[in-house]
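Apart from one protein chain that is not included, each protein chain of the complex appears where it belongs.
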Amino acid sequence: MSKKLLLVCVLLALTVSFSVTMAQDAVPRGGTIVVSEGQQAAHPNNFNPYAPDPTRWTRGTMYESLTLFNPVEGGKPTHWLATGYEYSDDLMSLTYTLREGVKWSDGEDFNADDVVFTFNMLKEFPAMDRGAIWQYIDNVEKVDDYTVTVHLNQVYTLLHELIGNPDNLTIVPEHVWSSVEDPVTFTNPEPVATGMLTEVVAVNEQVLELCKNPNYWQMGTDGKPLPYIDCMRMPVYPGNDPANFAAANGELDYIGNFIPDIEATFVAADPEHHFYYFWPGGAVVQLYVNTTKAPFNDVAFRRALSMAIDYDSVANIGMYGYTTPANSTGLGPRNESWYNQAALDKAAEYGLSKYDAEAAKAALDAAGYVDADGDNWRDNPDGSPINFKVQVVNGWTDWVTSVQIMSQNFQDIGLNNTIDVLDFGVWFANLQNGSFDTSIGWSTAGNTPYDFYRAVLYSPLIGTDGLANGQLRGRWTSEEVDTLLESFVQTADEAEQRNISDQLQMIYVENVPAIPLFPGPTWYEYTTHRFVGWPTVEDYYVQGSPWCAACRPIVLTRIHPIEDMTGQ
Amino acid sequence: MAQNKPTTLVPAVGRAVPLRPAVRIPLPGWLRTILSNRKAAVGMAILTFFVLVAVFAPVIAPGQPNKMVGRPHEAPSAAHPFGTSRQGQDIFTQVVHGSRSSLVVGFGTGTFIIMLCILIGVTAGYVGGLVDEILSLFMNVFLILPGLPLIIVVAGWVQQPGPLTVMLVLGFTSWAYGARVLRSQTLILRNSDFVAAARISGEPWWRIILFEILPNMTSLVASSWIGAVIFVILTEATLSFVGLGNPNAVSWGVTLFWAQNNQALLTGAWWTFVPPGLCIALVGFSLTLINYGIDEITNPRLQGDK
Amino acid sequence: MRFLTRRFLFYLVAAFVAITLNFFIPRLMAGDPVQVMFAQFQGRLDSRAMESLKETFGFVQGPILEQYATYLGNLARGNLGLSISNYPTPVADLIFPSLLWTLRLIGVATITAFLIGIILGIYAAWRRGGGIDSFLLPITSIVGAFPFFWTAMFIVFIFGLQLKWFPTSHAWDIKLTPNPDWSNPEFVNSVLRHGLLPMLTIVFTSLGGWLLGMRNNMIGVLSQDYVTMAQAKGLSDRRVMFTYAARNAILPSLTAFSMSLGFVVGGALVVELVFAYPGMGYLLLKAVGGRDYPLMQAVFLLITIAVLIANFMADVLYVVLDPRAR
Amino acid sequence: MLSVMPKPEVKRAVNPDEPLLSVQDLEVEYHTRRGKVRAVDHVSFDIYPNEVFGLAGESGCGKSTIAHAVTRILHPPAYIVGGKIMMQGIDILQMNDDNLRGFRWEHMSIVFQSAMNALNPVITVGAQIMDAIQAHTDMSKKDARARAKELLNTVGIDPERVDSYPHQLSGGMRQRAVIAIALALNPELIIMDEPTTALDVVVQKQIMKEIRQLKDQFGFSILFITHDLSLLVEFSDRIGIMYAGELVEVAPSRQIFTNPQHPYTYKLMNSFPTVSGPRQKLVGIPGSPPDLITPPTGCRFHPRCDVAIAGRCQEVMPRLAKVGDRHYAACHLVDEKVIHG
Partner (left out) sequence: MVSNLRPKQEPILEAQNLTMHFHTGGAFSRKTVKAVQGANVRLYPGRVTALVGESGSGKSTIIRMLARLYSPTGGKVLFKGKDVLEDKSRGAMLNYRSKVQMIFQDPFSSLNPVHKVRYHLERPLRIHGKARNRAALNDQIDVLLRRVSLTPTDEFANKYPHQLSGGQRQRVAIARALAVQPEVILADEPVSMLDVSIRMGVLNLMAVLRDEQNIAFLYVTHDIASARYFADDTLVMYAGYIVEGASSEELIQDPKHPYTQLLLSAVPDPARGLKTAEMEVVGEIPSLTSLGAGCPFANRCPKVMERCKQVMPAVTELSPTRWVRCYLYE
């Protein structure tokens, strides 16, 4: 019996007691919240949750997943279509107990057949299996109408997280989808779903408007079906400018925009009602260095680079002060509970991740990187000149600015470098095939450090074609790391996982395979002109950003109008 | 009421003095000719100003234009006459240095385009026949195709922002108008008696093109060239603005791109987009004036009464 | 009618060239466009889906002519392909509503600009040295020297953000009705309000060209004997100005109009972008930004075809105005 | 304030000895960038009813400028700076625009040099005739159309061509159409500025013959301008010879041809070959006409004149003086009767 089950029980109890205590409170209902995620393409008339990008909004809100994991609380589960899950003792199977009484929006009952159908559909159409969950699954078995067992083909103790992510798996109705010939290109114009927003009122070049599912299974604290709001409206803004004008004008309620100078533009427009919180829980952005090339193959050189960067400027100017410098382990605030203090101390000892140009110069001098030919630029110890490029994607202006700062920092310590602004396709291909010197780039963030270190260091990610997948950009690998990563997912014991994590962090600090710059901020603004109940800085009950598929359903079940707007 | 002075009918309507065919004064005098026209003279003055700014940019505004020298979005002050960008760069320095790339790209690409125009237009006009039919068809087709979308599509594929790309893309997509104009002029000149006379004198074809036809098209070539330069400067700014330029470069278009990117409108940082926009417009306007001047010089009818 | 037939054939050729360019531009570029095109499907599509996608876009294995045939075949069936950024939505579905907005906005704006420019040009030439000639003409040429997008930004800044007279985004107020409803007068009113600023921007920036062109043509025509003779015949100024002078002077302007239509449309697309107007301009930029090549190509094709149709309409008008072209 | 000249009921009832048109001391200048050009300098002549008065001279001598000045269709940069143009006793130059509009075409019309340019290419010839009629009368559209057809018939065009556009007509027909427009209101005077220059001789012959017939039929006068001396002499009743903006000789055409008094006229008459008569050596006139921005002092012809009187012709400008019956010449030699025996 694992601690997971225990957790489930506790949570169930919590939920129940919560509902009970609040049951008598009347909550204002109605209204249409206006949502923007910034610049947005026209909404296609497509409600297939497995279509790549534009149907993001169907995931979680229209089509639901089994269990949601809250990134803010280190992956605390909120059960949704499932009421619980449990790994077998040999960790080779994962059994879900499904919620009873859930109905599809057309009135049909939701049951295990739908879940099994959805899993198998992903198997049959790998194009839809975007989370690649079937790489760990052998088969999915219906135990009874409300129990489903997933049989694994190898031990992988993070499978529940993969399955829980609405971007990877949301359950579709078998009675509708079984007759769909090619679900990959199916546009699902008349969606039948279990989610809270299933009624399509408008979908056109300017707006997407969804209204609530009359049969929704979740109950509010007032004992009536959720959500409290009637509808959700997503206007299309063909640029950040108009979206931000609208935000500043108070036309929007729930916002995931990047807004420059947000205090001056958005908050100052109405400090009473305009709020934001850019929780730095996103993936850490790093400066990748190509460790297959000189001088980047020299750890001393990489350490010097780590000292040379003005992290504060990068965070404040490049990133508008919306994030803070990262630490040398590469882990961000989302994994704060996993931080290895020993590794951080080690980093401090080396002087890593701290802007000190003099120290960087000294480090370079010590390692033999001095100006040999008198051109005022440092050269390699063998006398060959150093001249490298810093790659960045065209149009990603926060990164371009950050790179401009770093390029200047490197020049200041005598390193000759230029900026190479590339089209996304070229940039991406260069990172994949290793034809770059240094480049800014994203990493991966998960509920445990595993996701980050696997993406950045796990050598099998270099495919047989020589292309690096994940974010294995710098190509620094070691067998030790590979073994550590493999053992992490073969145990469900958190203590052992922590031990592995500590070792990985120490290795990262010692070897500097890449230079962590800052954790990615998550864009989230909200206004309280019309609606309340938002995650606030004080009560950040879930990640606020509407971009988070696992979070927005939770937000939508909490918010309600200030005063009753039903019938308006 | 008797009038002392005889009136003339509708004095507003111009009737040309029966002038001889337009007088073309060879190079030493071309500047004098242009300056004799008031519009062109004003245009030349503005353009000269910007050329001087470009040449003496390091003197006028010393320092790296992309260097972060101040706080973000400082309003204009003595230290930063045009304020600073969101990145704390000095807009004045950027605008001064931007004149270099804007003018170089403008004139460089404009020259490249006009070369293409001459090559294609004169070939079509001079060779005639099937070659002309085919080239003319292409000219007309390219003329009618919506230029900017085509440029954006091509630039979208090219994926290598930079002056060379701009030059090639604009050259590839924008040669048609000038080529067409030069072709029809070549056709006229090719059928003129003096070309026939040159052939009868035994002049070889290349000398006829270079020494008989081209010198008679100088004003046309000049105005097409200037037109191309205006087009390039505006289009380059537009391309940069929509994010198809190199955001690390220093040009007016790029400064505007960053202004837009940092939501200058929203933050009220007008100083980040007004100066570069004005500069583009002023250079464009000065060139337009020069073109009007050339038009008026070659087509006396368009001149004012005095 | 021979003239129109010839023009029609020419437009067919032009359309064909545009289609062909669309096919060859990506194939002439350095690097492997297919790889770039599908880079963003990284890990999201399996190989079978990729293959079928490639086939849809004509990026099939085999000789280039075969690819070309596939591409033409798809087009002939009206298959513009599937959008990459909005996969698997057909490109046509994305474009159609935007196309209508663009046609409405740019159509009305260019025709308005042309008509105003023509009329002002007529008067500028008729009263040489008068108000229009010495005052309005230089102003419009200065305005015309600004990049379209800059003027648009400026107008948004002043009238939209500072004075708040007009909305700065969208083609209609979505709070009024989420779906377009042309039977609703409030909706129509909203469309007009939203369209006014972008339209004025396009009108202001393109007016100068028409004005100057018409003025110069008009000056040329005014010195023609038939105008002098019409005056001598004792005709009213109105009749001389419009039936004798303007009717002839407008012909070259009309030709210039059709030739620069493509240019104006290009500039107008950028104006749409600044005004967050849900038209093709924004779609094109979106497609370029998102490397949605099928969408990009389709936008270009449709804009081109719209321009060609507009040109043909200008030709028809030309034939109506000039008996010599009949 | 002048009123519109009343139209006589029977126009031809005017005194044949009274000049119909009297041009007195007419001065026209072109204001160019290089300076003022005196294109017409103190020119005076009369035209009598039913007379063809020809003006001859080389290109740029001012003959077309006079034609345009008389009809007041000179445009800037040309300005009438002095003189009078009296039409039946009223000075055309004093008319305001409204008066002029009513006067012109009703009393005086003009036929331009090139019919191709004189006809509006985008409207039918019928409409262009009707325009003229309807601008001056309150004739209905239908009547005006009938009149247009009649006029076309008069000038020898099939009346059914009334709906033809200019480009659908041949060169000769176009010129006839222009003449029809000029005849539309039956004016007393028609000014013809090189009406047949663009046509070949056979068609020219036909048209000139028709003009003559029309003149005899309707009794109008013609101010006829051409550079073709043969045609001028053959067609005109009287001829004025112009040189460099000045009228140097006026005489009946026979007399001009057979007994020219001014050296320029004399040389001019000996400059063109003929198809009849003896084949003789012709010499032309050496030199070229002067640049009018800096015209020669004195007699403008003196630099090309081989009989110029030293010291006099260079300094004193000769005035037009009577040398015979209706024969005037502006030459210092005229008084002294030294020329041509």
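We call the chains A, B, C and D, going by the order they appear; numbering starts again at 1 in every chain.
In the analysis below, contacts are C-beta pairs under 8 Å (C-beta built on N, C-alpha and C of every residue); 3 or more make two chains touch, one makes a residue touch a chain.
All of these numbers come straight from a predicted model, not from anything done at the bench.
K.L.:
What chains on display are touched by the one that is not shown?
P.N.:
B, D
K.L.:
For the chain left out of this view, which of D:Leu229, D:Val250 or D:Leu292 touches it?
P.N.:
D:Leu229
K.L.:
Out of D:Val203, D:Val307 or D:Ala321, which residue would touch the omitted chain in the full complex?
P.N.:
D:Val203
K.L.:
From the list D:Ala127, D:Val250 or D:Ile285, which touches the chain that is not on show?
P.N.:
D:Ile285
K.L.:
I need the residue numbers on subunit B that touch the omitted chain, in ascending order.
P.N.:
20-24, 26, 130, 133, 192-194, 196-204, 211-212, 215-216
K.L.:
In the full complex, which residues of subunit D touch the absent chain?
P.N.:
58-59, 170-172, 200-206, 208-209, 227-231, 233-235, 253, 257, 267-268, 271-277, 279, 281-286, 288-289
We take it that only the chains that are shown with their structure count from here on.
K.L.:
Rounded to the nearest whole Å, what is the centre-to-centre distance of subunit C and subunit D, using the mean of the C-alpha atoms as each centre?
P.N.:
Chain centroid spacing, subunit C to subunit D, equals 53 Å.
K.L.:
In whole angstrom, what separates the CA-based centres of subunit A and subunit D?
P.N.:
A distance of 93 Å separates the two centres.
K.L.:
How big is the gap, in whole Å, between where the Cα atoms of subunit B centre and where those of subunit D centre?
P.N.:
The mean C-alpha positions of subunit B and subunit D differ by 49 Å.
K.L.:
Counting only residues that touch at least 2 other chains, which ones in subunit A make the list?
P.N.:
241, 245, 395, 423, 425-426
K.L.:
For subunit D, write out the residues touching at least two other chains, lowest number first.
P.N.:
73, 75
K.L.:
Hey, which residues of subunit A end up touching subunit B in the complex?
P.N.:
The contact residues of subunit A facing subunit B are 240-241, 244-245, 248, 259-261, 264-265, 313, 317, 320, 392, 394-395, 397, 400-401, 404-405, 408, 419, 421-423, 425-426.
K.L.:
For the complex, give me every residue of subunit D touching subunit C.
P.N.:
71, 73, 75, 101-102, 104-106, 109-110, 112-114, 117-123, 131-132, 135-136, 165, 167, 181
K.L.:
Within the complex, which stretch of subunit B touches subunit A?
P.N.:
Where subunit B meets subunit A, its residues are 66-68, 72-73, 86-88, 159-161, 243, 246-248, 258, 260-263, 265-267.
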